[in-house]
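As you look at this complex, bear in mind that one protein chain is not there, while each of the others sits in place.
Every chain is named by a letter (A, B and C) in the order it is written, and numbering of its residues begins at 1.
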Amino acid sequence: MWYAQQMIATNPTPPTVDQTALAECIQACFDCAQACTARADACPGEQDREMLLRCIRLNLDCANPCDATGRILTRQTALEPRMQLAALEACATACRLCGDECATHAEHGMDHCRVCAESCRRCEQACHQMLGRVAA
Amino acid sequence: MWYAQQMIATNPTPPTVDQTALAECIQACFDCAQACTARADACPGEQDREMLLRCIRLNLDCANPCDATGRILTRQTALEPRMQLAALEACATACRLCGDECATHAEHGMDHCRVCAESCRRCEQACHQMLGRVAA
Amino acid sequence: MWYAQQMIATNPTPPTVDQTALAECIQACFDCAQACTARADACPGEQDREMLLRCIRLNLDCANPCDATGRILTRQTALEPRMQLAALEACATACRLCGDECATHAEHGMDHCRVCAESCRRCEQACHQMLGRVAA
Partner (left out) sequence: MWYAQQMIATNPTPPTVDQTALAECIQACFDCAQACTARADACPGEQDREMLLRCIRLNLDCANPCDATGRILTRQTALEPRMQLAALEACATACRLCGDECATHAEHGMDHCRVCAESCRRCEQACHQMLGRVAA
């Protein structure tokens, strides 16, 4: 989280929300995009075809709004709260759907799914926290 | 729209919605991501600093959910309607906010803004049309 | 190609290379990113596991530099030729590797692969054409 926090701290336009919460949410979005990209790649090792396709699919999808939201939150100049809210809502939904799927696989003892489920949960929670702060 | 339509038509998993509407929405998302990226770049030529910063900002932001939504709609295998709906809603909001801003500049005779505003409107409408079809 | 061409034609900074060739290359990059994303999704329908994994992998990978290069070429203000050249070279290589793989599958009668192979070839050629123009 070091770079995200430093970039916020040294931005000529100070953020309108709590710096630590913002940096945490940005980092959670980028980390989750990375974890979901890794997960979609690792998943072909699994056996059940239906579960496999659904899991790859949700991970590929989830990486997209995480990436979009991480970038939108990164920009501080002339920000538009309605843009942030729309992105955060889509990202929280994507992380919930993908996290639920990964959690199911994790219960069956797959470590890879567990790490990805954690990453989705952390990102979903960070988005909900930011939704509360931006809307306030 | 040729490639998007061909890729849908030859996909082993046929789409659950109207092929032409889907191809149109995918293409509108990718086109709008391109137009907004171009717009954010061309905008520095403008004079009013506040309007300039807001316009660049909204265009950079808008390109992100357009890109994310274009990719999510492109995937047909094991699709999750709630993921599509979340992405489409974020994209429609982004295109509305960015299109409104570009339309204001277009009224002052800037051709570049007019083309980008048209691209945002087309994408917003295509997303609303898909929202109706996916939800149905 | 209409939007890409219009955005170039109305940009306050006119391009330093031929407008039609530039618009064609930008469009080829965005189209190829879309086709490869669709291809990686459709591919799980195939039977041979080794070929399947290699094909998904190359298509997911190829979409990334296509997307990056489409955006870099889209920006006309204060452009840096060395940045363009580096992006174009990576994109041409990615499209060659992915196009070769798709062409192999296309020979076995898969329509989906044929469309994607065409999209990769068109993008590879457009990148090579631009490499010649930027370097000149």
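Keep this in mind: a residue touches a chain if its C-beta (ideal position, glycine included) is under 8 Å from a C-beta of that chain, and two chains touch if they have at least 3 such contacts.
Note that this is a predicted model, so its numbers are computed, not measured.
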Per the touch definition above, residue among C:Arg39, C:Arg71 or C:His112 touching the missing chain: C:Arg71
Residue among B:Ile56, B:Leu73 or B:Cys113 that touches the chain left out of view: B:Ile56
Missing-chain contacts mapped onto chain A: 3-4, 6-8, 10-13, 26, 30-31, 33-35, 37-39, 41-42, 44-45, 67, 70-71, 74-77, 111-112, 114-116, 119
Residue ranges of chain C at the interface with the undisplayed chain: 50, 53-54, 56-58, 60-62, 64-65, 67-69, 71-72, 75, 77-80, 82-83, 86-87, 89-90, 93-94, 97
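One rule holds in what follows: only the chains that are shown with their structure count from here on.
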Chain C against chain B, contact positions shared by both copies (same if over half, else different): same
Distance from chain C to chain A - Cα centre to Cα centre, in angstrom: 27
Residue list for chain A, restricted to those that touch at least two other chains: 53, 56-57, 60
